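There's a structure below that I have some questions on.
Note that this complex is displayed minus one protein chain, with the remaining chains in position.
Showing subunit A:
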Amino acid sequence: MQILTKNQIKMKKRNIISCGALLIMILFMSCKDNNQKKEVSTTDMPISREMKAELTSPPNVPRSVGRRKAKKLIVNMEILEEEGELTDGVKYVYWTFGGSVPGSFIRTRVGDEVEFTLSNHPDNKLPHNIDLHAVTGPGGGAESSFVAPGHEKTFSFKTLNPGLYVYHCATAPVGMHIANGMYGLILVEPAGGLPQVDKEYYIMQGDFYTKGKNGERGLQPFDMQKAVDENADYVVFNGSVNALTGDNAITAKVGETVRLFVGNGGPNLVSSFHVIGEIFDKVHVEGGDTVNENVQTTLIPAGGAAIVEFRVDVPGTFILVDHSIFRAFNKGALGMLKVEGEEDKRIYSGEIREGIYLPEGPGIQNMPTTDEVVESEIPAKSFDEQMKFGKQTYMQTCFACHQAEGQGIPNAFPPLANSDYLNADVERAIDVVVNGLSGEITVNGEKYNSVMTKQLLSSEDVANVLTYVYNSWGNSGKVVTKEMVEKVKNK
C-alpha cells in the first residue's frame, strides 16, 4: 500500500507540472481512487515483466516476495495420481497437485497477474481442475481449468486480496477428489511482503477415509460411506502419519521466530491447531488481515487457513496437534518442531522437585526415601488376580502413552507389545517404572527419545502391572513379584 501512495503522489506532481484540462481530470480520478482505494487500485496495478513461480512441496515454502513489484507470474502445476504411504504398511492412492499432499505451495503478491497452467498427466485416469480461493471469478478457476488426462489448460487471474488461501480440485465427485489429497495453499503477500522471520513452514491438515480401519495394512481404497458419515480413519498433517515426525520434524533454533502457514484441506473436519508448549505470538486469523496476539489454539476451518508466528525461547521437541486430541493420538494429527539451543531456566526450569500433596497437611511434603506409598488393600492372591489388578493399573497409568494394545505411538512412545527392550531385562523394566527413564533408547529397531516419569505406584502395583504387560501382546510371560520390585527399589 505504501508504494502505491508514493506512486499516486508522483503522478499528482507530474500532473501539476503539465497542467491543463488533463490535470483536472486526473485529480478527479485520484479523488475517486481514494474513495474506493483498494479494489480499483489493485485491479489497475501495472505488472512489470514475467517470472516463473517457484513451487515447493511441504513443509517447505518458496522465498518471500520481498520488495519486488507486481509481475506476470507463470505457474505450471502437474496433476499426478500416485500410490503413497499413509502410515507404516498402509498404502493409499493419492491424487496430487505437483506430486505431494498438500500440493505445491504457491507464493504471490498483491497485483500479480498469475498465468496458471494445469497439466493432467497422461497416466491419470480422471479429469481434474483447480479452484483457488485467491481467485476472484466463477468457480475460482474451476471452469477454465477442467482438464482431461493427457491435456493441459491455461487461465489467468489477478491477485486482488492479500491473504493465505486454500486451493483444491472441484471436479465431481468433489468430496472424493479432496479426500484423496487434492488441496494446497496459495499465499498472496501484501506489497513489500510479510515481515521477515527466521523460519517458515507449510503445514496442512487433511482427513482420510479408508476401507480398512486405522492401521489395517495393505493398499486401502477410499471409503465413500465413511466420508459421507464424516467418520475419518486418519487425520494427518501433510498427507501421512509420519510426515512431520522423527527425521521429518521441522526445526528451529532458540531465539528464532517461526512462521507456520497452516491450512486445512478437510474434506470434513475443522482443525483446532495447537503447538504443545508454545503460545502463538501472532495469528493471522483465517489467513486474513486480522491479527490476534497470544493465542493458544486457533481454529482452522475446512477449506481455510491461518498464519501463525511465534518466537521459540527454549529448546526441546514441541508437538503440533489438532487439539481435538483423539485425532492427534489415535488418528495421526501429530507433528514435531525440534528446537535446538541453550536452555533458559528463567523461562522454563524443568522439574525442580517432586513432592506428595496432602490436601489436609501443613504443606507440601518431600517424598520420603523409604517406600511409604500405601500398599493396595487387597493384595493379589493368584496369577489371575495379578493380571486383573495389573490391567486396571495399566489402564489408569500407562494406557495414555503406551496405548490399549501396548502398541505405543510411533516416534513418540515405544511399544510394549512384542518389545525386545522390555523382554531383555526384567530388572531394568522394574527400574524404569520405579525410577523413570529419559534419553535415547532403541526398541524393536526404532529409536525413541522421550521421557517417562517416575511412577508413584506401590511395589505390589508395580509387580502386578509388569506381570500384566509381560503376559500380554506376545511378550515373554514372566511373572514379577513384590519382592523383585522391592529389591530394585532398595538398591
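By definition in this document, a residue touches a chain if its C-beta (ideal position, glycine included) is under 8 Å from a C-beta of that chain, and two chains touch if they have at least 3 such contacts; residues count from 1.
In the analysis below, contacts and distances are computed from a predicted model.
**Student:** Given the options "Peptide/nickel transport system permease protein", "Aldehyde dehydrogenase family protein", "SUMF1/EgtB/PvdO family nonheme iron enzyme" or "RNA polymerase sigma factor", say which is the protein name UniProt records for the missing chain.
**Tutor:** Missing chain, per its UniProt entry: "SUMF1/EgtB/PvdO family nonheme iron enzyme".
**Student:** One chain is left out of this view; which of A:46, A:122, A:350 or A:445 touches it in the full complex?
**Tutor:** A:122
**Student:** With the full complex in mind, choose from A:139, A:193, A:277 or A:301 the residue touching the hidden chain.
**Tutor:** A:139
**Student:** Give the residue, chosen from A:47, A:74 or A:93, that touches the chain omitted from the document.
**Tutor:** In the full complex, the listed residue that touches the missing chain is A:93.
**Student:** Which residue from A:51, A:228, A:291 or A:325 sits in contact with the chain not drawn here?
**Tutor:** Hidden-chain contact among the options goes to A:228.
**Student:** Which parts of subunit A are in contact with the chain that was left out?
**Tutor:** 81, 83, 93, 122-127, 129, 131, 139, 142-143, 146-151, 170-174, 176, 211, 221-222, 224-225, 228
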